[in-house]
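One protein chain is absent from this view; the other protein chains keep their places.
Let's turn to chain A:
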Amino acid sequence: MIRWEFCCASSPAAHVFRPLKASERLTRPLKLFLQQNLINIDLLPQFLFILFSPVSAVFRDRDELRMNVNQQPHMASPYGQPQPGYQGYPQPGYGGGHVPSGYPAQYAPYNGPGSAYQQGPPQGMRGPPTSGAPPVSGAQSYSQFGQGETQNGPPPMGAPPQRPPVSQTYTPGAVNLSGPQPPFSQQFGAPPVSMQQMTNQMASMQVGSTAPSPAGPGYAPPSVSQAAMSAPYTPAAPPSFPPTSAAPSQPPPTEAVARPPPQSYYGAPPPAQQPFPNAVPPFSSTGPTQPQAPPPVSPQSFPQAPPVSQPPFSTAQVPPGPTQSYGGPLPPTQPSFSRPLLPTSQPSTFPAGPPPTSTPSQLPGVMQPQPPVSQPSPYHSGPHPTSTGFPPQVGAPPRPPFAGMQGPPMAPQGPPLASQGPPMVQANHVPPTQPGMPPGPISASMSGPPPQPGMQGYPPQQNGAFGQVRGPQPGYTGPYPGQPNYGAPPAAPAPAPPATKRLDPDSVPSPQASDMPPVQKTRHRIDPDAIPSPIQVIEDDKANKGSEPFTTGVRGQAPPLVTTKFQVKDQGNASPRYIRCTAYNMPCNSDMAKQSQVPLAAVIKPLAPLPPDETPPYLVDHGESGPIRCNRCKAYMCPYMQFIEGGRRFQCGFCSCVTEVPPHYFQHLDHTGKRVDCYDRPELSMGSYEFMATVDYCKNNKIPQPPAFIFLIDVSYNAVKNGMVGIVCQELKTLLDYLPRENPDVESNIRVGFVTYNKVLHFYNVKASLAQPQMMVVSDVADMFVPLLDGFLVNVSESRVVIESLLDQIPEMFADTRETETVFGPVIQAGLEALKAADCAGKLFVFHSSLPIAEAPGKLKNREDKKLVGTDKEKSLFQPQVSFYNTLAKECVVQGCCVDLFLFPNQYVDVATLGVVPTSTGGSIYKYTYFQASSDQERFLNDLRRDVQKPMGFDAVMRVRTSTGIRATDFFGSFYMSNTTDVELAGLDCDKTVTVEFRHDDKLSEETGALMQCAVLYTSCSGQRRLRIHNMAVNCCSQLADLYRNCETDTVINFFAKYAYRSVLSSPIKNVRDSLVNQCAQILACYRKNCASPSSAGQLILPECMKLLPVYLNCVLKSDVLQPGADISLDDRAYLRQLVSTMDVSESHVFFYPRLLPLQKLDVESISVPVAVRDSEERLSRGGVYLLENGLNIFLWVGVNAQQELLQNIFGTPAFGQIDPNMTSLPALDNPFSKRLREIIESVRAQRSRYMKLMVVKQEDKLELIFKHFLVEDKSNNGGASYVDFLCHMHKEIRQLLS
């Protein structure tokens, strides 16, 4: 249902926006299309739209990387004007599509079939049984639609529609098409409807389940498109596939990744066609995936269910085969499919052609099937009949209609591809069902095809489809009447709520649908493969951007994704490792910004570590007078400073103030106005560099003392008993040799001190001259002070003997302790006082075990009250329960005292309160719940080692300066602010990130762009005062399209997450969630309204750059903080909340969307890591072994049917039952697989700032519940929506905004 159309192009508006650019490319395809398709004049507009949309989509896709879940183009164009225009055009289809009412009646039947279809694939799973009662399946799909998400499935349908158009365009454009074209035309005649339906379905899928139907209708007219589609497909299929495989192949593999293909397709129309096939496959794949086991059945069921549809289905299924191939990418799918359909071929195809190939292969397969499917014809005919027949069925289950719709589409697709357009469409539809995948793929495919005739043709269809999946159906049926219904349905579907929404959608298509059991609806409605796939996007980005170094010199250019490995060349802007922006094209004025709602933010990681092949920032010393700065705004010398008057003055790029160049800094200018020494000076040519700070930049105008590390160890009963004390002491003995230092050859200047505590504090005098350490007990915790000065902070090498003696004795001394109470506030006070006394900055490492209930400042009470969860008072649980720590934090910051907290709780410790100081001082919190030496030691020690060793700065102040027009208004992270501009960080380590939000306070100019300069003043670990400067320039745009084309979803999500996580402190969580959804909807709606080609409202159109926004946002929404499950403790939530606040983009990305690696695909010979699969249970094969990591945990999931050899290789035992689920590390076995696996685990760990403990999860074990929590595309136990469901919901929101 959901199409991956390249939204941009699809809408006429888009064309308007960028008429010239698109024009050339457009013209030819258009002509071709027209010629080939013999389009009616009446229809022309539509076609134009269609054409445009695909084309534009192509462009945009490339530019923007936008993926419309739905084929926006289609949808958009139709919808945009659609109802009127469309109706006119596709009259029946569109009209129908738009008007839900129409749908119900006529379409209902269609839907029926459609649903059947859709279900087919998805239900296929269920199908088997369903087959008996396709309607049911349909119902399910409907229900899904109703839910919205399910309907997303339908959107794929849209995709098919798009294809049709595309196919059309392609046909003209693409050679393949040409071949196909004829068929298309023919097909169109008949298929059109199906196509439309397909598209509609797709759309509807995307939008709401119902939507499709309308689209169907609308499309019906688009039938042409269908034809096109079919045409392209059929023809394309065989030939195109190969090509596709080549180009698109990649995309497909990724995940039926529509986008990639689209791009490629766009690039080459012909390929586009291929995409289509691909797209189809994806769909099918989805189908398969779900069905995996059942796949075969499903097909069967399908066939059975709707006789007519059946054929299509069967075909569809056949396509599924291909889809499977897509699924192929998804291991499970493939197998299943392979079995049913062309197992061998598929696999072969897959393997043969890398992912892409697989798709192609699949495609071919599909094609073949489709052709054979000639059934399509049956479909068409079938569809109609089916539809009719379905309607009833549908009637029962709303989905059925969809299913029917889809089904039909599928069938059509199959057929279309094979025989006629419609089949194609159906195929598309089918894919659509898979929405998630399809959308991407579809769009891609769409785009792919679109370029070709298919593309163009499709777009419209898609639009239609998106608008209303049913559309197509109606169209099929004749459906136009149904169209109206479709229109309605979409809307209905939009309303995510399964029941009602489904009902709505269903109602539109067919009331019966609503009746369908919700459960069924929930899942299979939308083909997950048809919706945008994060994996696909990631892989595409790797493929496209991973090979060449990223140069920072070009303003406004978005860097590769965080998941892509790339090299950076600093050419005047800060590396993305330091700064990532949400938008690289900022709106010129606040109105635009407000309209788009796209957050303008930068995620800054000032001390980010660089890979070895990149040069660390140069250190610039301007001598005693200090760095050269602008007189007015105090910005530091940087490449944006314009030298004038022969070099005697410079004009500030930020505030335009003119400043004299000091004589010692004077240099002549060359003929271009650049200083001749420009490239000799980092501050004139680089984005990032450091200045030596002079004494003026030091606290109290005194050169700072070298910093100190103070270790404060809880020695209460719990801490001793769980082994923490012993471990820490043992580790410190060696760890102290690895204190941070600037020059590895020199000893670290950092001094260390030791404190242990329970309800009193023990300071240790470890002066080198002592024979034995001396312990000083401070029991006056009410009024903390440091009992000693000399001998507390010592140089490690000088006092080594005494320190070792101390560390040996601490565990002994407290081995028999019975003290269970602890204090906490005084502990930090103690460290703070020690640093004050020594007059230096530093860091406290606090190892703490329990809630501080001993009588002392900062004493806490247990306030864990789960009853508050979900109420308006829930926010109070995230707030500190006493203000003591806020005050203390402030004092810490003043002194430059950074606090890192290691928690070892056995019960509630109130992280929300204990974490105040660490999070205000640039510190970190580590939490080891139920710490056990045996199993958690490694994780803790690795964290500790890294935490101690990592490079960091002390007593830092960060200021972000911006060019006139914008202003840094809000900051997120772990720091303290005493005014509105200076971010004060008592400590700033290489993992800490600050997210800065910008707002307009004036207009920006497109010429100069927007500049920002982040200056961090800090004390290095050797006690040197330095300034690190990061400069960043981004473009400014007056067109929203530019904004949407140059933004980065991962960064946006990072911002959203931090924003939301902070908001929970002040607002009820429900409001926070709502506002997130709302803002996201506004962003997408704005795009839809202003950038995407007009299409039916039922179509979901996503900008290429933001097509993953819904899935990621959903992950944020269902995260433990915002949607807690019953088993998650308040501490964990508070912990995660604070953790996220300092995450950089890469961490937040993997945190919210964990990486899931299929190990059975591991190639022991290569150094590459298997391509990840999507986080859904459906992607897990019972025969596989998977590695999942989210930056905090690593899980090794073992399927019950995992091959013995695999198990033998990994665990040293062939028996599943003998695997010890408690192991925390894999046995070191002497086989390549084991070695390679352990290497991978190590390398994954190395990428993260925290050591991830390995947990082995056996399928069907109770631990699997935990694991499933990380399968974020699935519905979660907490009530978190599945991706598909959420997408539907999102669509509903968008539609509401647009209406």
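By definition in this document, a contact is a pair of C-beta atoms (placed from the backbone, for glycine too) under 8 Å apart; a residue touches a chain by one contact, two chains touch by 3 or more; residues count from 1.
By our rule, contacts and distances are computed from a predicted model.
Only one chain is not pictured, and the protein name UniProt records for it, out of "Annexin", "Protein transport protein SEC23", "2-oxoisovalerate dehydrogenase subunit alpha" or "AP-1 complex subunit sigma-2", is "Protein transport protein SEC23". The missing chain, though absent from the display, is touched by one residue of A:547, A:615, A:631 or A:772; that residue is A:772. If you put the hidden chain back, the residue from A:554, A:789, A:1200 or A:1215 that touches it is A:789.
For the chain left out of this panel, the touching residue among A:809, A:1038, A:1078 or A:1231 is A:809.
What chain A contributes to its contact with the hidden chain is residues 760, 762-764, 770-780, 783, 785, 787-791, 805-806, 809, 812-813, 818.
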